[in-house]
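Heads up, the thing below is written out as structure tokens.
Right after this comes subunit A.
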Amino acid sequence: MTAIIQTSSGLKSYLDGKGEFEVIAGRTVFDTLVDLNIKPELIALVVVAGEQKSKDYVIQENDIVKVMAVIGGG
Partner candidate 1 sequence: MRLYVDNSKCSGCNACRVACSLNLFNENNPKKSALLVLPHFPSPGVYEVKVCTQCGDCAAVCPDEAIKQNAKGAWYVDFEECSLCEACVPECPEGVMFVKGELATAAWKCDLCGDCVDVCGTSALWISEKENAVA
Partner candidate 2 sequence: MNGYGGKILRVNLTTGKITKEQTPIDVARDFIGGRGFGAYFLYKEVPRGADPLGPDNKLIISSGPMSGLMIPGAGKCDFTTKSPLTGGYASASMGGHFTAEIKYAGLDSIILEGISSKPVFLFIDNDRVELRDASEYWGKGTIAAEKQFKEKFGEEFQVAVIGPGGENVVSYACINHDFGRQAGRGGVGAVMGVKKVKAIVIHGSKSIPVADVNAYRVAGKALYKACKDASFLQEWIRYGTTVVTSWCDEVGALPTRNFSAGSFEDGKGLYAPVMREKIVITDKGCFGCPSPCGKYSRSKKYGSYVEGPEYETIGLLGSNLGISDIEAVAQANLLADDAGIDTISAGNAIGWAMECYEKGILTSKDTDGYDLHFGNIEATFDLIGKIARKEGFGALLADGVKKASQKIGKGTDKFAIHVKGMEQSAYATHNATAMLLAYMTCDVGAHHNRSWAITYDLQVGRDLVVPEKVARVIWLQNFRPMFDVLGGCRLQWVELGIERDLYIAALDAITGIHRDWNDYEMVGDRIWNLTRMFWAREIDGFDRRYDIPSPRFYEEAPESGATKGQITKIEDVHRLLDMYYEQRGWSKNGLPTSERLASLNLSELVA
């Protein structure tokens, strides 16, 4: 069971320059980020199908999970 994580541009350095990564479904966003070596506290926004989710959201099969870090800020 797999899903996709899509990251905002500022996080590419964590994924070897890629903006998209295939992950195993069934785990929380939080745990998945830890596995990808992305500190969960860097992520400001998690969106699945246009809706904001918390980092406790359990990723479902075929989900496209967008995670955004606010690098530049306000």
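Observations on the structure shown:
Here is the rule we go by: a contact is a pair of C-beta atoms (placed from the backbone, for glycine too) under 8 Å apart; a residue touches a chain by one contact, two chains touch by 3 or more; residues count from 1.
Candidate selection criterion: all candidates are chains of the complex that A comes from, given by their letters.
No experiment lies behind these values; they were computed from the predicted model shown.
Shown alone here is subunit A; of the other chains of the complex, listed as 1 or 2, the one that touches it is 2. Residues 6, 8-10, 19, 39, 41-45, 47, 50-52, 66, 68-74 of subunit A are the ones touching candidate 2 in the complex.
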